[in-house]
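A single protein chain has been removed from this complex, and every other one stays in its place.
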Amino acid sequence: MTLPMLFIVILLLISLVFNGLGTIGLHRFPDVYTRLHAATKCTTFGTIFITFTVIAYSTRQYILTDEAKFLNMAIHTLIALAALLLTNPTGAHAIARAAHKMGIKPKKAVRDDLEEADLQKKKEVD
Amino acid sequence: MKRGKAFVSTFLLALFTYLVLTLAAGQSMAQDAPWDHIIWSFEEIIIGISVSLIVAALTDHILCRKEDYRMLNPVRWLIILVYSVPLFIEMAKANIDVAYRVITGKIEPGIVKIEPDLKTDLGITILANSITLTPGTLTVEVDDEKSELYIHWIKMDDKPTERIAGSFVRWIRRFAE
Partner (left out) sequence: MMELTTLFYGAIAVLCVYIIICTFRIFLGPTAADRTVGLDTINTLVVGSMIALGAAMWETLFIDIAIVYAVLSFVTTLFIAKYLEGGESG
């Protein structure tokens, strides 16, 4: 077990732990909004660490074997990372907005400014 | 003339995206010249330019709705790259916090309104995405006219505007305002 290998193993373990926490949170939290917190963000973070693992692994392979396809792999994984970072939060926002428009109330909420704003708008229309 | 600038900037953005996506897409034929297939071949660039021309002709009125071309300045793009470092640190810190809440189940959720006082659409979009990316906060609704964001917060606290968006707004002012 060399040092770079240990580094790769640790990165992979971190990614699995965060993905697992996201999966558990999907079942543990009470309503849509809190589930979105756990599910889309812990898994995004875990998947970012998977891409880091693959980038480290392919860079190591490139240094060891000097084959150009590993350099290819590192660059394409970087593009996949950018795609994930751009698309995931926007998707979560779209689901949250849709859930609110459907009329789902946040459970156990201490305070809800958006609900008050909606009520005020309704009053103005009336 | 007005549409010309929109056309050119849409064309450049489409060409840039095409070139990034086709980077290193060639076959590794020559072992002695590993950089040969990393850069683009002549045919690839020709196809990229023609596809980008079609895309620009079809969609320039969607990308550039307002007369605002300050994002053409490359320094602003450099600041966006630098911005990703504090964003990642913030993400890592807050992710550990959410992991703790998943395990213990201690939550106190609520929806708060924050007023970040940003003027451009791009600034508000990047702020909303950054807020959603850092765990513990989630953008539910954006009010475009008044520049207000409604945010679902997993652990309620006082002074929401400063605590959720304080450092992000200072960064985004540098490149989007």
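So that you can tell them apart, the chains are marked A and B in the order they are listed, and the count of residues begins at 1 in each.
Following the convention adopted for this analysis, a residue touches a chain if its C-beta (ideal position, glycine included) is under 8 Å from a C-beta of that chain, and two chains touch if they have at least 3 such contacts.
Note that the structure is predicted; figures quoted are calculated from it, not measured.
Where chain A meets the omitted chain, the residues involved are 5, 8-9, 12, 15-16, 19-20, 22-23, 26-27, 32, 35-36, 39-40, 43-44, 46-47, 50-51, 53-54, 57-58, 61, 69-70, 72-73, 76-77, 79-80, 83-84, 87-88, 90-92, 94-95, 97-99, 101-104.
FYI, only the chains that are shown with their structure count from here on.
Averaging Cα coordinates per chain places chain A and chain B 15 Å apart.
Residues of chain A touching chain B in their complex: 18, 21, 24-25, 28-29, 33-34, 36-38, 41-42, 44-45, 66-69, 71-72, 75-76, 79, 85-86, 88-90, 92-93, 96-97, 100, 106-115, 117.
Note for the complex: chain B touches chain A at residues 20-21, 23-24, 28, 31, 34, 37-38, 91-92, 95, 98-99, 102-103, 105, 107-113, 128-129, 132-133, 135-136, 138-141, 150, 152, 154, 156.
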